[in-house]
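Below is a structure I'd like to ask you about.
As you look at this complex, bear in mind that one protein chain is not there, while each of the others sits in place.
Labels for the chains are A and B, by order of writing; each one numbers its residues from 1.
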Amino acid sequence: MSDLHVVTSPATLDPASPLAVRGLTVSYGEKPALFSLDASFPAGAMSAIVGPNGAGKSTFLKAALGLIPRVSGEVTIFGHDVNRARDRIAYVPQRASVDWDFPTTAIDVVLMGLYGQIGLWRRISGAHRARARACLDRVGMADFADRQIGQLSGGQQQRVFLARALAQDADLFLLDEPFAGVDAATEAAIIEVLKSLKAEGRSVVAVHHDLSTVSAYFDHVLLVNLRRIAEGPIATAFTADTLSETYGGRLGALQIEGLALVGT
Amino acid sequence: MATFLNALFLQAGYNAALVALGAALLGFAAGAGGSFLFLRKRALVSDAVAHATLPGVGLAFIVMVALGGDGRSLPGLLLGSAITAWLGLLGVEWMVRRTRLSEDAAIGAILSVFFGIGIVLLTIIQSMSQGRQAGLEGFLLGSTAGMLFQDAVLIAGGGAAVVAIIWLLRRPMTMVAFDPGFAAARGMNVRRVDLAMVGLVLAVTVIGLKLVGLILIVALLIIPPVTARFWSERAETVVWAAGVIGAVSGWVGAALSASAPDLPTGPIIVLISAGLFSLSLLFAPARGVLASILARRAFQARVHRRQGLLALSRSEPVHDPLTLRILRREGLMRADGVATDKGGIASTRVARDERRWSIARRLHHDTALIGRYDGLTPIDEVFTRDEIAQFDAGLPAAEGV
Partner (left out) sequence: MGAEFVQFSLTPILIGIFAAVACALPGNFLILRRQALIGDAISHVVLPGIVVAFLITGVVTTGPMLLGAAGAALVAVVLIEVVRRVGKIEPGAAMGVVFTSMFAGGVLLLEQSDTSSVHLDVEHALMGNLEQLIWLRADGWGSLLDPVALAHLPEELPRMALIAAIIGLLTMIFWRPLKLASFDEGFARAMGLPVNLIGLGLVTAAAAAAVAAFDAVGSIIVIAMFICPPAAARLMTNRLGIQVAWSLLFAVLSAILGYVLAGYGPIWIGAASSVSAAGMVAAVSGAILGLTCLFGPARGRVGVAAGG
């Protein structure tokens, strides 16, 4: 066995990386949810955060964004403190994190992504509406603009969330389980949009739970199970070895071999 | 003081003793009965129940007077209050089931509307010739003044009956409060058990109306369970501890109020339980404010120490100011950032632990054991010596220890 995956902290966080963390520890009560995690995602690429349930994947995103307090560690967004780079980030929370019974429409939700640009008081202009509509169109939801969000299917809701992030016109897209509980058509639509974002030079980091699609969708992977197990390009980091360490007994040996083959 | 002690030990006259006993029994019933709703995360349902008693009191008075009786008969008033409280409960459930409104909105709507109707009825009663001395306002805040002997018996007997029912139903109610899904899977009728819970709360409310009043009975149903929760993680312990806390509050409060007539019974009982709550909030061993702050700091120090040692083991510079402070304070690192001898030994051990865990994750397929890795737990607390030897065998020779 090699010592390949032993954590080594970078001396400084890479200023070119859209999202880099060092020594990130987060806990719920007395139980660490992430322990001393280092990661540095490449710019202009699609990166996945992969690991078993409860391994701290969503916690990682939330802590990186400063949504939950961290016990220790540093985070930089394009080399800056997160508070100085908020306008460069678009965040797509888990679909289950909001109340879909809220009295609002799809286009209203997308307009929320423009609040940062419109400000508190300025009127929402026709141009803003047109932009929101274009974002809905990009995810194939233009026909549902005036629907109450609760009346949309799970996949449609996820697409509206993505459209809102598109409206933010950000350089870094952080997505928490964007494919959880969505239909195949939605998954295909979302991945197409994400790939086009990458083609525009933007960076995408997504929490992802479906091992079978990791190597097809992503360029870079962070395997996490409380700590960083491995990180790097799919070819080197997403291997039978690292997967078995990440998932332990949860995956059968055969399953792991199959997945890793896809990656190589 | 002497009169208080007399009252406390039931020496202040037969009636006062009965009131103290009744308050203790009521307190026990409220604390234990309220626990189930609290554990079910529906504590404020009792708020709706309590406020919904008022129109019943008013209607019962009007009906009794219309029938030519004495409007102030306590059993009659309590029956009326039970009926409208039940209607209020049905109203909450109906709104939650039939509309998109959430339970808290339904509770707030029912409590304010029923209370408003109750106030309207009270003003009607005040305009009736028999209504002037009705004293129904006493039901808002409770009063022991002018309490009849049979009223005290009713309260004590009702409290005892509720306690007996809680004892009989404790198992199913605990199970539903703790895990309704599991209870349903076991074939339990969750809806019926839920009804029993609110039924008990309703009974406590009605029995307590005269003594502590409808606004403060809510306190007796909520404060003791929350207080008890600070001391125990076990549902059944919470139930009985809440009962005891309620009983102590009721007993001491009634005694205080008997010894100092201008101290109203209801508020005194509530404030005593609030005092017990404050003590628990601050000083309870695991969940108290003090314990939480200490534990939080100790935990943070553990994390930083461990992270610092890992950095030392790899001869990396440590940046985090708190980590530096902890390592230096504990003599693990010299002022110039180099590990001390002690720090060197500790960091080697920590690094070895990490490597063993790393091997363990690959070799050992028991996720329950592997899942105990949290970055802090030493591996020898989880695996046996033999297992660790196996992991070491898997280590590259150069790194074995």
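The rule is short, and it goes like this: a residue touches a chain if its C-beta (ideal position, glycine included) is under 8 Å from a C-beta of that chain, and two chains touch if they have at least 3 such contacts.
Every value quoted in this text rests on a predicted model; they were computed, and no experiment measured them.
Of the chains displayed, those contacted by the omitted chain across the entire assembly are A, B.
When the full complex is taken into account, the listed residue touching the unshown chain is B:Thr123, out of B:Thr123, B:Gln150 or B:Asn189.
The residue from B:Leu59, B:Ala85 or B:Val218 that touches the chain not shown here is B:Val218. Of the listed positions B:Leu21, B:Val239, B:Val270 or B:Ile388, the one in contact with the omitted chain in the full complex is B:Val270.
The chain that is not drawn here is touched, among residues A:Met112, A:Ala134 or A:Ala180, by A:Met112. Note that of B:Ala24, B:Ala43 or B:Ala82, the residue touching the chain absent from this view is B:Ala43. Contact residues of chain B toward the unshown chain are 38, 41-44, 46-47, 94-95, 97-102, 104-109, 111-120, 122-124, 127, 137, 140-141, 215-216, 218-219, 221-223, 225-226, 229-230, 262-264, 266-268, 270-271, 274, 277, 281, 287, 289, 292. Counting over the whole complex, chain A has residues 62, 65-67, 83, 86-87, 89, 91, 93, 97-105, 108-109, 112, 115-116, 118, 120-121, 148, 150-151, 164, 174 touching the chain that is not drawn.
Everything that follows uses one rule, which is that only the chains that are shown with their structure count from here on.
The distance from the centre of chain A to the centre of chain B, each centre being the mean of the chain's C-alpha atoms, comes to 38 Å. The touching residues of chain A, when paired with chain B in their complex, are 1-3, 5-9, 11, 23, 25, 27, 30-32, 35-36, 71-74, 101, 225-227, 229, 241, 244-246, 248-250.
Taken in their complex, chain B has these residues touching chain A: 100, 295, 299-300, 303-304, 306-307, 310-311, 314, 316-317, 319-320, 322-323, 354-355, 358-359, 361-362, 364-367, 370, 373-376, 394-396, 399.
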